[in-house]
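Read the structure below first, then the notes.
Apart from one protein chain that is not included, each protein chain of the complex appears where it belongs.
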Amino acid sequence: MAGEKNGEGKEAKEERKELIKLESGEAEQPFRWSAGTYGSRFLSELRDNCRFVGVRCPCCGRVYVPPRRVCGPCFRELTELVPVSDEGEVITFTVVSFGFVDPSTGRQKPVPYGYAVIKLDGADTYILHYLDETDPGKIKVGARVKAVFAEERSGSMLDVKHFALLRA
Amino acid sequence: MEPVAVVGVGMTRMERERRPDGYADLVYEAVCLALADAGMTIDQVDNVVTISNDFFDGRTISSMAVQDACGSYDKNISTVEGDGAFGAFYGLMRILSGSFGTTLVCAHHKGSESDMSLITNAMFDPVYERSLGIEAVTSAALQARAYMDRYGVSEEDCALVSVKNRANALRNPLAQLPLELTVEEVMSSPYLAEPLKVLDCCPVSDGAAALVLASAERARKAAGKPVWVRGVAHCCDAYHLGDRDLSDVRALQRAAAKAYSMAGIDDPAREIDVVELYDAFSYMELMWLEGLGFCGRGEAGRLTAGGATSLEGNTPVNASGGCLAGNPVLVAGLNRIIECALQVRGEAGEHQVEGVRTAVAQGINGPCGQSHCVWVLGGER
Partner (left out) sequence: MGKRVAVVGVGMTRQRSSRPDVNGQELIHEAVRAALADAGMKRDDIDAVVIGNMDHFEGINYVDTWSVDGSGALMKPIMKLTTGGTTGSTVAMAAYYHVASGLFDRVLAIGWEKNSESDTTGAIITAFDPFWDRPIFAGAVAGLALEATQYMHLTGATEEDAAYVAVRERRHALNNPFAHLHINLTVEDVMNSPYLSWPVKMGDMCPRTDGACALVFASEDLVEEFPNQPAWILAVADRHLWAYTSDPYVNQALENGWWFPALEWAAREVYDKVGVREPLKEIDVAELYLPYSFAGLRYMESLGFCPRGGGPELVRSGATDMGGECPVNPSGGVMSSNAIGATGLLRVAECALQIQGRAEDRQVPDVRLALATGFGGCFWSDVLLMGREKPERSRG
């Protein structure tokens, strides 16, 4: 195979200090995403009533949370909104300890934090959310959790502050 | 080329802002329409090609959002980032490979959710060009000026395209901008970037489209009249605007020559009955008509003024109203193909042209029509 001898040769290293990078700086591209009919309903229920809703597939019976318009496996449109619990169980989890910039805010995300895939009671699909625990030794797959709502809510997933582990 | 047909088509209405739906909702609507048109269920779709652009959708891997909506569950699927005409071309090749009997192709665009200028600015080189603020409209203005100066085309010649296409759109219930206009009104609309005026430019649109392609064997089982792909090709010109003669249409000429040769077309003006092309700006229709070989260079203005491209003319161009009447980017090329298919089927409704046997559709990628894809469709194999 013909490979290229490039990159980190002596000359390249010497020239490196002359290699200019252009920073994009404050440039950003604003977007206005649509939550859709059911997504809007889900978010307004969170905001106004601290409640979760899902949508049931008439074909396979699966309850999707957050609600969506189409069941992928059945390729059927979903219309039946159903309430689901604000309690559920941890399907899997991690504790995030590496620092990174959150593109939603442009700021460093404070770490560490517990972070889980959660199955709300009454739902068949899962949501992602924070846990109130940062010691992996104290979190178990299957642990029971309950949503803790933020005091100020704006119609976003962050209207839930985090999920609290329910100690047996 | 083995015979492949368009057997099902679906388009949503084009709107300035489609509420409250997200783009996956639009895709679902278009896909359901195309399947219904083909008389097929999702189970008869062998594979899927989606079309999306991470910039326009404001997310990386933006095709992820449509996986449920396009019915790709447990199917082979891929994603082309570019105009729908290119995505459909990939869908066609997947059938020609013998691996699949049918391909569902779908595209979406929600111009209402982002800032078009910022996004099209990102087409340009970040080091040398982007900071100048150049984007789709301003780069098109440079091309329009280059073309008009070289060939003595007037702003009125271009305005006439806008008048014609917006009037055609009055007959298209899916169009976003059906308008009764005069050349004077176009001429007196404000400049966005000289020589382009507001009424020379396509609107920002939301919309989606889907089509089903099928092999000859599978086309027989579809409900409607198959529309056969007789030729298709694409070609890309140089990137930096300074590397191109912007008045030139050589990439389109090369793509058209290849597509015509596949289709056995020698004289497009005589043999092609209807054209749907990418008129994001009025001058583009004139340039692309020349590139597609319907007249000599610099003659499209006269051709248009003479009425040859009107609904009643010899070769109606953009009977649907074209991109000037609604331009969901990426969807636009798919819409051109779909409009051609409907014309060949004789099912274009109020904007149907009589006796269409052969139609040409065109889509573009990149600034100033850098890359062109040309489709020839016909009623016979």
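Per-chain residue numbering starts at 1, and chain names A and B are given in the order in which the chains are listed.
FYI, a contact is a pair of C-beta atoms (placed from the backbone, for glycine too) under 8 Å apart; a residue touches a chain by one contact, two chains touch by 3 or more.
None of these values were measured; they are calculated from a predicted model.
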Displayed chains in contact with the omitted chain are A, B
Can you work out which residue in B:15, B:29 or B:68 touches the chain that's missing from view? B:68
Of B:150, B:250, B:302 or B:357, the residue that touches the missing chain is B:250
Name every residue on subunit B in touch with the hidden partner chain. 1-2, 24, 53-55, 58-61, 63-69, 72-82, 86, 89-90, 92-94, 96-99, 119-120, 122-123, 125-127, 233-240, 250-251, 254-255, 365-367, 370-371
Across the whole complex, list the residues on subunit A that are touched by the chain not included here. 1-8, 12, 15-16, 19, 21, 24, 31, 33, 35, 39, 43, 66, 68, 72, 91-98, 100-104, 109, 115-117, 124-130, 136, 141, 156-158
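Here is the rule we go by: only the chains that are shown with their structure count from here on.
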Provide the C-alpha centroid distance between subunit A and subunit B, rounded to the nearest whole angstrom. 36
Residues of subunit A defined as touching subunit B within the complex: 22, 24, 29-37, 39-40, 68-73, 75, 77
Touching subunit A in the complex, subunit B uses residues 19-25, 28, 42, 55, 58, 67-69, 71-74, 110, 112-115, 118-119, 122, 126-127
